[in-house]
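Every protein chain but one is kept in place in this view of the complex.
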């Protein structure tokens, strides 16, 4: 951490800052120039806790330099993590696709979707049983019934199941029926839910919050990992910006950023990332080339009748065409040694 | 709702859209120009559910025109709501101040803060017992012990208590010890928590999400109200923008916007809104003049020793000076008939 | 400046960074902890030019700590600047209002607007002769003819004239007819125009760019001042955020921020800041209470017939009512010693 003093900070102001640092058992280094005085801190900064230097006399501001997450950091864990989802490995160079409807609407709809997902080559089936919706009047999901259909679809197709958990009370239930628990963008800083997920024995897919920084996202992963669950997959799903043509702005640069900062695998959601089915294929291709570990996409047997997110869902035909391209591109990159692993 | 067709949409495409609308028992009106074809929908749009027009052939996009929230809308409830917090009225022209430390750190710290809050003229005491923190290694609050100190501080000073609830499991507990439950920015779309708050018999203060639109915020209030609890106070606390000089960008225009769109009272949090104690006073004065119903502010007996948010906490001295100004400005505006109620 | 090294940076990497700093005649201070190695730089950092430390081996990133603007900085010029616009002083505690139509549409329209502006107590008349418009097919202004009407309106009412200059070629012409040249948000980083404005003998009002940081804004002012023109007034007019209910998000915290960082006066534009006439009055009141030096607002004799920005223009009636409040509030704050000057 570096503390920047006001131009008119007194000697006493600086000494007070140094004292606080030294009292925490750390070393302070003062740098004084004609324009500026700064105090650097060396050592384990967690000892400083949340010391509010900004509230001390003579301080202009403090700048955090070290990361507050450790378990999620590549610095402390250089080797890339491979997450095992009931036999499907994510993070080892393999490319994993999760596909299926936004919401489980009925057994028939889900089975139809599962068959198509399987046919296209996905390894996992997605489908929401608990749906977080902006309006209380929107379809909220089938709940446990939906989870049962998902488990049946797994038996039928062998596809592993990923589904969202939105509440602490249902973590156990969702973990019972599924293979990978998704924590959605709106819950990325629902810390109680993160902790519960950290105590669960299934892997977790943590979506980036709607306007979360990379730092906040990796700290959210830290909450899960700090409870003992190291099997965390990150999922970039677009961030909120001023642009309204797309539902969100898909930040593909999160892929190399996460690969640099963390050892956790990262997958891309081009469906939420764009909000428009027309844009899913080009963004899926781009995601593969960026070096991510997989994709999660919305596909519906009949998007025009979907109970949620129809506008961003692929038709079976478009899905199959997309998958054909994704597989070819990934194989090519692998064969040519062009897959970017760490950056 | 208005559905905009592609320039090359066929007659059949338009008829399909019209059919979906009419099947839902609504009236469709087609407008065709040389450049453009659009279909308007008349009637109760909730009947359309989430029909994904964007997934239908020939459709460019659909534009929502009506609000999805009803209970929170001024349109359906023209009279301004007055929320009663154990005798303190918010929303009736009275100006309510909630002040206190970010976190309850100890009985002594809280009692000292409460005495100062009272002296300055606040009607309510704030203080967090459960703290949502970006990093799992930051101080997480004293929990129930903190709530007990808050209840004791109320006995001592008569100040009403507002404190944050972060989990479904503790709603009852927090409601037991406090007078107004705060739902924080990170939980604004924690729908399960919103519903639980809606079943609670205490009023709720709902903070705007870190990057929530006004529409999402009012829909979040709708979740609470839809469960039966109409006593909702909105709190603007700054939104996330590209500017990093301030912690958030305080959006004071939310005051007239909310007064126009909704009947619920709105208070301003200039502490989180700016992140810098130096800016709290000018923004508090501005907030009063904007016509809001109150303020919530962080004040600490000794900000430089605060366990959280010290940099944005007022010292007792600055707090008392601020309160003196706030009271004068509000009285003046009231006397001169310059308080802006509905807009 | 502080240079943060990678965890695996070598001794040689650090020595290379130190060498670059010392070669520039500056002092480098290395701080090494177990987690982290950083290099601090002391002295006049402009000597380092744009040294791209981020491109050197072993460097994670560099963090700028000192400001790159000097002339606009309060640090180097503690006394607040008072700008004299043909006798009207801005920045000395006086409150200055500039009102008038978005665009000069005709002599009659402008004269009518000028008479109303004057009646309400504004000291300056605004009106665009050269209009920057998103679409080339929108009304682009009357050009020199508009400037002449403005000059006539000044003769008629005594109001000083503020109008936008959009091109280097017309700086001289606009300066001839007006008293204060506005550089609009879209041109805030039109550096050639800034330099030309810096060579002009009239004061300049520099609007904040649509998504400009405070740092970029003050650097833009520096461009003008560096050419010799110290008479710069800053104007906050709303920034671009994800919220679409308002045209922009008015950032009133720019007032205390600018008062802290700079000695230049700052005025607020609640018309562009909100885009809705209904919100102009509450935001104008809030602006006064925030401690700004003045307002610039759009008012039109008949907004429903305006050729541009009608939706955010005040009617004469609303303008007069607003002005009555603004004057009362400012006088009250002044009398009570509640005007916030430096922060």
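Letters A, B and C mark the chains in the order given here, with residues in each chain numbered from 1 onward.
Going forward, a residue touches a chain if its C-beta (ideal position, glycine included) is under 8 Å from a C-beta of that chain, and two chains touch if they have at least 3 such contacts.
Bear in mind the structure is a predicted one, so any value in this text is a computation, not a measurement.
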> Just one of A:26, A:82 or A:333 touches the chain that is missing; which is it?
Replying inline: A:333
> Who touches the missing chain here, A:3, A:59, A:239 or A:264?
Replying inline: A:239
>> Among C:81, C:190 or C:229, which one touches the chain that has been omitted from the display?
In response: C:190
>> Please output the residues of subunit A touching the missing chain, sorted low to high.
In response: 211, 213-215, 239, 241-246, 249-253, 255-257, 260, 273-274, 278-279, 281-283, 285-291, 325, 328-329, 332-333, 336, 338, 340, 343
> Residues of subunit C in contact with the chain that isn't shown?
Replying inline: 46, 49-57, 61-62, 68-69, 132-139, 166-169, 186-187, 189-192, 210-211, 215-216, 219, 222-223, 226, 240, 276-277, 303-313
> Which positions on subunit B touch the chain that was left off?
Replying inline: 2, 4, 7, 27, 29, 31-36, 38, 40, 42-45, 63, 65-66, 75, 211, 240-242, 244
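As a convention for this text, only the chains that are shown with their structure count from here on.
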>> If I list every residue number at the interface of subunit B and subunit C, are over half of them used by both copies, so same, or under half, so different?
In response: same
>> Centroid of subunit A to centroid of subunit B, CA atoms only: how many Å?
In response: 26
>> Using Cα averages as centroids, what's the distance between subunit A and subunit C in whole Å?
In response: 38
>> I'd like to verify one number: the distance from the centre of subunit B to the centre of subunit C, where each centre is the average of its C-alpha atoms, in whole angstrom.
In response: 30
>> Give me the residue numbers in subunit A that touch at least two other chains, ranges are fine.
In response: 211, 240
